[in-house]
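Here's the structure, in structure tokens; my notes come after.
The complex appears here minus one protein chain, its other protein chains still in place.
Up next, chain A:
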Amino acid sequence: MLKILSMKKNEDAAAKRKPKTSAAQIRVQKDLTELDLPPTMKTHFSDPADLLNFTLTITPDEGMYRGGAFVFSFTINNNYPHEPPKVKCTQTIYHPNVDLEGNVCLNILREDWKPVLNLNSVMVGLQYLFLEPNAEDPLNKEAAEELRKNREVFIQNVKSSMRGVHIKGVQYAKVIVQ
């Protein structure tokens, strides 16, 4: 058998015992402890020992979604950052890029995810959706169409949906915070 370790003799043999913590776990620790979030975003860990499952609450302080509190669930698996975190909106909201099941259309959560991106970039990306809802990438088609055709009506719908009313047969969640 090849004597491999003897080839290492020139290296500093003392060091280099490696962590038992998985690379995904360390990376999540790094991402979380370096989060630099504006006051409009807050994370919540229902089990603080579990770093891989948590929620993010976005409370936009400008734009048409101002006054609402939007809660997203984050689920990170052990293949992070090779795979992106799974993010879902936990409420039924009226938004062109979020469907009624809570799926989110954000490019960096799927086709444009890269391991150099981190949780901070995903969170900032989510907040951006509330500042600039995008009619070009619709998941809630009716909302997107309204936004494209009649911005005033769309804004009206956003306001009333946030109070938790029915719009075209859909009961939206009350997300207004006082």
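Quick notes on this one:
In this section, a contact is a pair of C-beta atoms (placed from the backbone, for glycine too) under 8 Å apart; a residue touches a chain by one contact, two chains touch by 3 or more; residues count from 1.
Note that in this section contacts and distances are computed from a predicted model.
A chain of the complex is left out here; the name its UniProt entry carries, from "Large ribosomal subunit protein mL43", "Multifunctional methyltransferase subunit TRM112", "NEDD8-activating enzyme E1 catalytic subunit" or "Translation machinery-associated protein 22", is "NEDD8-activating enzyme E1 catalytic subunit". Among A:Trp113, A:Phe130, A:Phe154 or A:Tyr172, only A:Trp113 touches the chain that is left out of the view.
Residue positions on chain A in contact with the hidden chain: 1-8, 13-23, 25-27, 29-30, 32-37, 42-45, 48-49, 51, 78-79, 82, 97, 99, 101, 103-105, 107, 109-111, 113-115, 137-139, 141, in rising order.
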